[in-house]
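As you look at this complex, bear in mind that one protein chain is not there, while each of the others sits in place.
Take a look at chain A:
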Amino acid sequence: MNAHRTLFTAGRVLAQLRADHRTIALMLVVPCVLVGLLAWIFNDTPVFDGIGAALLGVFPFVVMFIVTSVATLRERTSGTLERLLTTPMGKGDFMLGYALAFGVMAVLQALIATGFAVYVCGLDVAGPLWQLVAVAVLDALLGTALGLLASGFARTEFQAVQFMPAFVLPQFLLCGLLVARDRLPDVLHWVSDVLPLSYAVDAMKSVTTSASPGADVAGDAAVIGLWVLVALVLGSLTLRRRTA
């Protein structure tokens, strides 16, 4: 692993994104539109305060998952990945470079979406706002890491996009947004205890409901961080220098 190659790769990925104004706009605007829509649907009810923050954690996860899995698949099909792996580029440099670049995008996305939810849609947050942003960024990183992993199993763009419902929707159903996790059937509860998005939603809920959620959020964040690490390591194992 080499910090220079990681940073050059992150810089290159960001330069590619910069050339694609529409993708940047979609990454930054779509979460705001969805949050706004949700606030509007549940106008004059307490529902938005209950789930708004949790969704702030889910959007960056979903968006980054899709963007990352397609970006890495492009890298595989265009031959650039094969070429990079004949150079001194380490697999870890490659994975971390991507995680870093999309992490930067995640910070932007989280700041904008959180600001929009709180200041425009009037989301009530009892805890410190920066923790909301921090968890959103961590969720985006989780999306990036799982997207990198998923793209290792996709041969075509069609498959890559299909992995979104396969990887993401089960987590969404079980993360406690639709039914509180402790009211799920036992087996599903255990499954939800393992899935990372559950911890993202738990953390977001703690920040909105408690004035000093620090310890709870830190515990949840640690689990998400562990998942990010595991997904990055597993993802780098799917990068093969030799192929048939």
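The rule is short, and it goes like this: a residue touches a chain if its C-beta (ideal position, glycine included) is under 8 Å from a C-beta of that chain, and two chains touch if they have at least 3 such contacts; residues count from 1.
Heads up, the rule we're going with is that contacts and distances are computed from a predicted model.
Undergrad: Missing chain, UniProt name, options "ABC transporter ATP-binding protein", "Glycolate oxidase", "histidine kinase" or "Fe-S cluster assembly protein SufD": which is it?
TA: "ABC transporter ATP-binding protein"
Undergrad: Of A:N43, A:S78 or A:S212, which residue touches the hidden chain?
TA: Candidates A:N43, A:S78 or A:S212; residue touching the omitted chain: A:S78.
Undergrad: Need a quick check: the contact residues on chain A for the chain that isn't drawn.
TA: Residues of chain A in contact with the hidden chain: 4-5, 8-9, 12, 15-16, 19-20, 78-80, 82-89, 241-244.
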